[in-house]
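Note that one protein chain is taken out, while the other chains of the complex remain in position.
This part shows chain A:
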Amino acid sequence: MNLAFKDIRHNLGRFALTTVGVGMLLMIVMGMGGIYRGIVEDATLLVDNVGSDLWLVQRNTRGPFAEISRVPSNLVHRAYAVPGVVSAREFVYHTIQREQDGKPLRIAVLGLSWPIDKGQWIPLTGGRSLGQNHFEMVADQSLGLALGETIDLGKESYTIVGTTKSMLSAGGDGIAFVTVTDAQQIQFDTPGEAVRLERASRLARGEQSDLGNLQPAILDNTNKPASQLPAIARPQMSAVLVSVSPGADLAKVKEAMSGWGDVSVYTQSQQRDLLLKGTVDRARRQIGLFRVLLTLIAAIIMALILYTLTLDKIHSIALLKLIGAPNRVILGLILQQALMLGVAGFGIAYLVGGKLFPMFPRRVILTQTDLFQLALIVVGISVVSSLLGIWKAMKVTPNEALS
């Protein structure tokens, strides 16, 4: 006869409620682990998918995901000149915040180097990758933009041609993929008045310079777009992504580029580490610590529950001892209930969490390993937290059955 089961059957409502409570607690522990994984996954999803062997970023910066990084656009050509490089792509990345339907909309704008990079590597959930070098956008679902919808950024409208899932910046903002030129348009969008003022001041500067006085015709150029003026540098990139041919020695290529005084070079795994150590490290550690705390709290609460469950059974335990039940029967009773509570709680956590977590704004990833680990922890907690109850039960004397 299984005494643990019989007792639970007798106090079914109470036990069920307690289990739901423990289950909710374990769900939060589980969710914390999932959020932790989600942050790591989100942070590295982009770097892992973009498929670049080397990242060229502004000297002594840790790349566009961590801070502002500016490299000249001609760096692409320099990179191409290094033996072993099969492709070098411009990469632009910055976060903007606009209003959409009266609500703030934060977008991480990522520029792809058209036409080498049309975003074929982006895992799409719908639509297609970029098909022309202007006014198209692949947007993450979290931005709430549907396929075919258009969004006005700067002076232009962009049509959503593809959607992604969980393509987020380290800050959790959805990423919008456009071409590099569009990304720069969005980033350096200047109002008409600012353009007129800039042109007027260019003219004024020209008139004060020797060159302007000697060749007045040159001043006509001040009215042209900035991109057509050789004296004005083209907008800068955030980084250059370099792919190395399979046969080439990555270390050698990296060494050659490291010699350039204006850039820092990172391999993909270095860039990945930088992301994890830099931007998401605090969040990761914070959540990790929280998870430990919650696990401890869950253990304490379970210990209290099991202790009171034992207190309620003191008379029965005394009676069992009186009629000659060995300690192992009583120990089994408490331990089995602890395990039933833990296992049922874990099951509830898993089922409810599975329904609830997908509704969270950021990804909550439950990996098999994490679940297995948590299951072991729950078993551990169950055993440890039943010790208090067991200790109490062992102290009960058969005499207590008489009162």
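Quick notes on this structure:
Basically, contacts are C-beta pairs under 8 Å (C-beta built on N, C-alpha and C of every residue); 3 or more make two chains touch, one makes a residue touch a chain; residues count from 1.
As a working rule, contacts and distances are computed from a predicted model.
According to its UniProt record, the chain left out of view corresponds to "Lipoprotein-releasing system ATP-binding protein LolD" among "ABC transporter permease", "Ferredoxin", "Lipoprotein-releasing system ATP-binding protein LolD" or "Aspartyl/glutamyl-tRNA(Asn/Gln) amidotransferase subunit B".
Touch with the chain that is not drawn comes from one residue among A:V92, A:V280 or A:L320, which is A:L320.
Within the whole complex, the absent chain has one touching residue among A:T150, A:S245 or A:N399, and that is A:N399.
Of the residues in chain A, those that touch the hidden partner chain are 1, 3, 6-7, 9-11, 315-316, 319-326, 329, 397-399, 401-402.
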